[in-house]
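Contents: one structure, followed by commentary.
Every protein chain but one is kept in place in this view of the complex.
Think of it as A, B and C in the order they're written, each chain with its own count starting at 1.
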Amino acid sequence: MAMNGVLRPGFVQLRVLDMQESLHHYCNLLGLEEVSREADGRIYLKVADEFDHHSIILREADKAGIDMMAFKVASDSDLDRFAQRIIDYGMTYSDIPAGEQPHVGRRISFIIPSGHRIELYAEMAISTAGPQIQNPNIWLEPPRGMRTQRFDHTLLYGPHIDKVLDFFVNVLDFNLTEKVELPDGLLAIWLTCSTKAHDIAFVKHPEPDKLHHVSFYLESWHDVGHAADIISRYNISLDIGPTRHGITRGQTIYFFDPSGNRNEVFAGGYTYYPDNPVRIWDESELGKAIFYYEKALNERFLGVVT
Amino acid sequence: MAMNGVLRPGFVQLRVLDMQESLHHYCNLLGLEEVSREADGRIYLKVADEFDHHSIILREADKAGIDMMAFKVASDSDLDRFAQRIIDYGMTYSDIPAGEQPHVGRRISFIIPSGHRIELYAEMAISTAGPQIQNPNIWLEPPRGMRTQRFDHTLLYGPHIDKVLDFFVNVLDFNLTEKVELPDGLLAIWLTCSTKAHDIAFVKHPEPDKLHHVSFYLESWHDVGHAADIISRYNISLDIGPTRHGITRGQTIYFFDPSGNRNEVFAGGYTYYPDNPVRIWDESELGKAIFYYEKALNERFLGVVT
Amino acid sequence: MAMNGVLRPGFVQLRVLDMQESLHHYCNLLGLEEVSREADGRIYLKVADEFDHHSIILREADKAGIDMMAFKVASDSDLDRFAQRIIDYGMTYSDIPAGEQPHVGRRISFIIPSGHRIELYAEMAISTAGPQIQNPNIWLEPPRGMRTQRFDHTLLYGPHIDKVLDFFVNVLDFNLTEKVELPDGLLAIWLTCSTKAHDIAFVKHPEPDKLHHVSFYLESWHDVGHAADIISRYNISLDIGPTRHGITRGQTIYFFDPSGNRNEVFAGGYTYYPDNPVRIWDESELGKAIFYYEKALNERFLGVVT
Partner (left out) sequence: MAMNGVLRPGFVQLRVLDMQESLHHYCNLLGLEEVSREADGRIYLKVADEFDHHSIILREADKAGIDMMAFKVASDSDLDRFAQRIIDYGMTYSDIPAGEQPHVGRRISFIIPSGHRIELYAEMAISTAGPQIQNPNIWLEPPRGMRTQRFDHTLLYGPHIDKVLDFFVNVLDFNLTEKVELPDGLLAIWLTCSTKAHDIAFVKHPEPDKLHHVSFYLESWHDVGHAADIISRYNISLDIGPTRHGITRGQTIYFFDPSGNRNEVFAGGYTYYPDNPVRIWDESELGKAIFYYEKALNERFLGVVT
């Protein structure tokens, strides 16, 4: 495929209540690596199998949640092209100059109808702690903690997800892979900019700008089980799992970081192609859509967001 | 990403010496399904997790090997666009009208510098035996045989792979993910039209139009082990494995169909993005590149092609 | 070790409400095989990796539950020895002549203080559908359904489990591997006659002769996940899982047969030796003991027995 435009989820900036506890959680337990610590207090982390400098940014704040999610685009001209499209669509954006984050080029930043800040950028330096390039080993250091491989996607809660869908498909060239359609309208959408079953997803929610979860990719169901062992051993607050989603088929476990931000680690999920039909879920199988095994939703999973 | 152009490997047409033995091999042992049997004797198969009508075509012949490999493109206009690009590149193509294969639209067909016939098509009917769309289950029937999920890629042997590389990158918009560079030049290339580590690969070889292997995707290393159990239990001719590739990181096992065509089933492999560096292997680690565990090539793997 | 006395759980006789539904459940979904159907209506099943003729007996009845659980002993003289010990212990037993079940020798049958019928026997014919002996393959036919390998153990509910413990340890030479001690006394015990973490277990319960679950062994956590896929796909009534026990470390999923008898399929669990300390659980970690991930019990798991 042409493989230009939006490449992938690049980074999220998370608000955490206590930086030390958060670093312990993300580095020692999930297995991320701290790659830089800046004067403004933000700390930058990367996941083992990512080439780029960072993918998770922690910012200490009074309130948990997500500041923004950023997607990497293929080139600087893509950035200009999307900026123009956003204007043409009747939305606005702001420019963030290169250097606001270490090793990251200029970004364009905008608020989508669900109230979330989304950003695009084309340049981030390659990390020295990423995969090898010349005669590469499978990994440089054995996977540790939960054996996370990459920052994979987010699920966001907010209003106007029909508009969010239109924006992501028509302005950012995403594809809709699955949706939940209830009698009173669209409840949830799964969007991809690649062949993954989702790169970002949204659930309809009255309050804007809410984070349901930040997700990390694992190699296998075996590693999902190992993550569950770690969650219990180290008294991480479990939400639900190990289980499986009907939607995306991901094999998953959910838990909370010390600030109450929900994390997911998951494996599997089908490969999506743009000629695939949209998978549609209705009211009759909603439980199975979300938790394929339990076939029922729990209140905490539905209601707790940051 | 824009996700137009060449989507994925769509089908291969394999020559087999004995149709009944071949059907037993591909259907009962690998787990494919026969979806149609045409008047000209060709039999069409699909793998469980594919939406489209077929992906493997068996043609009885005196000599094993591959007739052609076809890629699906996103739209009919892509087909026109690639046709023009092929002409502009100084190559020729022929048109194959819709209906030459059941449920497949028109194709363009051309010979690449390695001597292989490659085809493009935009239309194939969706199978009734594919994944569900409304409230889909993980699968409709439990995986059987080797638990194959999809036709994944081929590795082809032939001359002029530098020209093949140029053609796939500049005419068909593929990306080069990995290459083996020896002192006397390019030995092998791995090419993707998606985020897979490879959709097609080539090794330099004096004789044109040779097939090294046709590959099928499995869900996990666990299933690679199960495939190995099946291979031994049913006396399938093993080539090598279970093992792992340094190139692509795939966890793999190789074996032969009853006609001597090499098959691979594999799991894993990294996710590729077009901003990733090309991974480069040199002479010093060539063994590890191919077989990460054995770190040495065997003569049969190098030399036997159909 | 000397390896005489009680070898292993040999069979259970389950009461089912509808034989056809039950056969579908145990044979098509769990993957057992019907090995004989007798004039009295009882149907005999075996699991793939067992040598002996049968391990599960289905008897149609008005009420679900367990008729008896039988252990195989190493020799006929063991049978005499245990018969004498039972008398010496002040209990009684009855003799069941050879042939009451097909291919099974004489049994001694007795009621333990929890109200359950337990039996011992020394002879059962080897099945023609069991593992191969001369140049054996890993399996003769690929695992099917949930890929069950053997009948593994039961968990029984009833009163007087302190007396049950004494009887199994002092009369039948079992070892106590784990126990739950609450302030008001012993709640539950796990007993082994081998190096498995449990061959039978008991939970204190006011009503005698109750079945909590019959358990089948799977090869791996991967297969536990596959069993979960089957449970959802075929609408088997799920109890809980996939999850893990703190007790025994088993990776597990619970569900119900069509009559309401609870089944477990599980993998893992440690290897026990008689010099290992007894693992002791107290009130503070009771949730973790039962469900290591959820750390909480659900009412259905505690209360529903047949």
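Definition applied: a residue touches a chain if its C-beta (ideal position, glycine included) is under 8 Å from a C-beta of that chain, and two chains touch if they have at least 3 such contacts.
What you see is a predicted model; the values in this text were computed from it and never measured.
Only one of B:147, B:244, B:262 or B:279 touches the chain withheld from this view, namely B:244. Considering the whole complex, the residue from A:142, A:185 or A:206 that touches the absent chain is A:142.
With the whole complex as reference, residues 137-139, 142, 144-145, 220, 222, 226, 229-230, 232-233 of subunit A touch the missing chain. Seen from subunit C, the chain kept out of the figure touches residues 1-8, 49, 51, 72, 74, 126, 131-138, 150, 173, 175, 193-196, 219-222, 244, 246, 249, 268, 270-271, 273-282, 284-285, 288-289, 292.
Interface with the hidden chain, as seen from subunit B, comprises residues 221-222, 225, 228-229, 231-232, 238, 241-244, 251, 253, 288, 292-295.
We take it that only the chains that are shown with their structure count from here on.
By number of C-beta pairs in contact, chains A-B lead all other pairings. A separation of 44 Å divides the Cα centre of subunit A from that of subunit C. Spacing of subunit A relative to subunit B, judged by their CA centroids, is 31 angstrom. Listed for subunit B are residues 137-138, 220, 222, each touching two or more other chains.
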